[in-house]
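A single protein chain has been omitted from the complex, and every remaining protein chain is retained in its original position.
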Amino acid sequence: MSNLVILPILIPLLAGAILVFWRKKLMVVRVGAQLVTIINLIVSSYMAYVILQDGPLILETGGWMAPYGIILVGDGLSIVLVVTTNIIAVASAFYAPNSLDKGREEHYFYTFFLMLIAGVSGAFLTGDIFNLFVFFEVLLMASYGMIVLGGTKEQLRESIKYVLLNLFSSILFVTTVSFLYSVTGTINMAQLSERVGQVNQDGILTTIAILFFVVFATKGALFPLYFWMPHSYTKPPAVISALFGALLTKVGIYSILRVFTLIFIGNIDYTHTFFIFLAGFTLLFGVAGALSTNNIKLIIAYNIIPAIGFMVMGIGIFTDLSVAGAVYYLIHDMIIKAALFFLVGAIAIAAGTSDLRKISGLIKHYPLLGWLFFIACITLAGIPPFSGFIGKLLLLKSAFANENFIVAGIGLLASLLILISVIRIFVQGFWGESMSLPTEKRSIKPLYFPISFLLFFSILLGVGAEWFLPHIQQIGVDLMNPSGYVDAVLKE
Amino acid sequence: MEILMSILAGILFATGVYLLLQRQLLKIIFGTALLSHGAHLFILTMGKLNRGAPPILVEGIEDYVDPLPQALILTSIVISFGVTSFLLVLAYRAYKTNQTDNMEHLRGNDHE
Partner (left out) sequence: MLFFSILAPFIAACLVPFLFRYKRTIHTGWLVLPIPILLFLYFLLQIPNISGGNNIHLIINWIPSIGMNLSFYLDGLSLLFTLLITGIGTLVVLYSIYYLNKKEKLHNFYVFLMIFMGAMLGVVLSDNVFVLYLFWEFTSLSSFLLIGYWYHRERSRYGAFKSMIITVFGGLSMLGGLILLTIMTDTTSIREMIESKESVINSPYFTGTLLLILLGAFTKSAQFPFHIWLPDAMEAPTPVSAFLHSATMVKAGIYLSARLFLLFGGSDLFFILVTGFGLLTLCWGSYMAVRQTDLKAILAYSTISQLGMIMAMIGFGTEVAIFAAIFHIFNHATFKGSLFMIAGIVDHESGTRDIRKLGGLMTLMPISATLALFGTFSMAGVPLPFLNGFLSKEMFFKTATQISPTAPLVDQLFIIIPVLAVLGSIFTFVYSMYFFFQTFMGKSKETLEIKPHEAPIGMLVSPIVLVTFIVVIGLLPNLINEPILAPATAAVFGTVPEEHIAFWHGEINTPLLMSLAVVVLGTLLYLTRKKWSHVYRLLPGVLSANKAYDAVYEGHLRLSRKTTNMYMTGSLRHYVLYILLFLVASGGITLVVTDGFAFSTSDVAPISWPEIMVGIVMAIAAIATVFMQNRIAAILVLGVVGYGLSLLFVFFRAPDLALTQLIVETVTVALFLLCFYHLPKLDTKKQSTGTKTVNILISASVGILVTLVAIASHSSKRFETIAHYFIDESHHLGGGDNVVNVILVDMRGLDTMFEITVLGLAALGIYAMIRLRKEEEID
């Protein structure tokens, strides 16, 4: 028992609620949000320290024992993702005041933002599948609030699609939970793992597993379920795109990772092979999307998809190494996607447009922006020693070792195409003849701090990989042996 | 009874999905309402129906219906109510801003 586990959820929740009352006092709200995210980062880092030292932290909320009450489980995977989320939260809290307009800030942006963080952290920490649904709804509702914020024509147009598709998958989610409850009589994830294992995950459970996969894959933007994503993610302001790109789809991936390492592992020949197959298509189609457009925000949004492909490939291959690779890639991708959205947001402010055909020669006026972007590009493409390489290496190695040559080949090819898709922005937008810059615009100087903050972690994850990798590899081993999780929850 | 209820919920799903595939926003929202009804019926059906008293403890009665699905449905109903209201206002705003409620006119790909 440790009440610590709920803090990463509770702190932003309460702060978000309180900030509602100061909506006109923007200075208070901004600084408040910044302080809260920093405190939350410190708390969750401390938790990570405790968990990685002493094993999972369990909280039986309300004192109701597992499997009856809602259990929060802080295991290695959950906590590293919570910490990563809070790193992004801190950066966003500093990016938002310097990029958003006053209207959006006053209309509860910070509340939505903090609630989103609470929802995401909750989704990572909960050990109850219905409670996972509830946290999904929290983060989705917060995201709905954000995506419509400002209410421009295009924003509203894409929000409708976004809300409707997510609504549909939520309904499917809750329905599938009820099917699972019918078969197993429980909704506690540890007990589910136990019970599904006891009946060797027979046919109906595999079907239910696939339904869960469809739900999570829709949220996680996997081929062929991601079509709603790129446009809706790019219409709101950059900081919101960054939060969406870095956090929302990743919650879907986390859920796949959790559910298909903890609960549904009885028929991996069928389910996980299917994942590898989809991962290949996701890689290819995603990167094709990134190459298809000249809108710099869209290029980044499309690049979310091949990254998802890499992670699902790791889940599909299903070895200690590949799962560890997926986790490493997940952490890397959350940070670098946020950084890239921040960067293109800054580019769009500097150039006054997101149309790459209209941008050129920016490096003359914004050399720092250019080089930060360049580093972000090669990080994304997985060039060592930056963070993308480590996860990709683990994934490729496990793919080769398991003779999944085709998907490994696709992974290599996709890496090249990813690099092309983003370096195009550098070559066309930063190089070339200097363009005439918009006369009236905000300064992008304050944006350098959050961008560099994220890139710092990104580089740290690569160069200092040895500080993290043993833990991540341990997480991989733990995920592959769910009995540890089950014992921790059920036999406290 | 559970079988029949499953079929009924299935019908609600099918009609909900059919409406979801329509062009007009209002119809689509009707669809989501039908879908959540279907989902709630499924949850209830998946606990055992009618085997016992309502889950309000009374001295002397041993058998009660499964209370957990009911609790889950309650949570779910409230959430879908929140989402539906939000969606309705969104639909209204989108219609006002874009001057159409036909989703086929809201594709917006020509901007790229």
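As written, the chains take the letters A and B, and residue 1 is the first residue of each chain.
In this text, contacts are C-beta pairs under 8 Å (C-beta built on N, C-alpha and C of every residue); 3 or more make two chains touch, one makes a residue touch a chain.
Source: prediction; values computed, not measured.
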### Query
Of the residues A:Met115, A:Val323 or A:Leu454, which one touches the chain left out of the display?
A:Met115
### Message
In the whole complex, not just what's shown, which of A:Ile58, A:Val80, A:Val120 or A:Leu165 touches the removed chain?
### Response
A:Leu165
### Task
Among A:Gly55, A:Gly185 or A:Gly484, single out the residue that touches the unshown chain.
A:Gly185
### Task
Kindly state which of the options A:Ala288, A:Leu437 or A:Leu460 is in contact with the chain not pictured.
A:Ala288
### Task
Spell out the interface residues on chain B facing the chain that's missing from view.
1-28, 30, 33-34, 37-38, 40-42, 44-58, 64-68, 70-71, 73-75, 77-79, 81-86, 88-93, 95-97, 101-104, 106-109
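Just so we're on the same page, only the chains that are shown with their structure count from here on.
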### Averaged-CA centre spacing for the pair chain B and chain A, given as whole angstrom
27
### Query
In the complex formed with chain A, which residues of chain B make contact?
20, 25, 28, 32, 35-36, 38-39, 42-43, 45-47, 68-69, 72, 75-76, 79-80, 82-83, 86-87, 90-91, 93-94, 97-98, 103, 106, 108, 111-112
### Message
Show me the residue ranges of chain A that touch chain B in the complex, using the header's touch definition.
### Response
130, 133-134, 137, 141, 144, 148, 151-154, 156-161, 163-164, 167-168, 170-172, 174-175, 177-179, 181-182, 187, 231, 293-295, 298
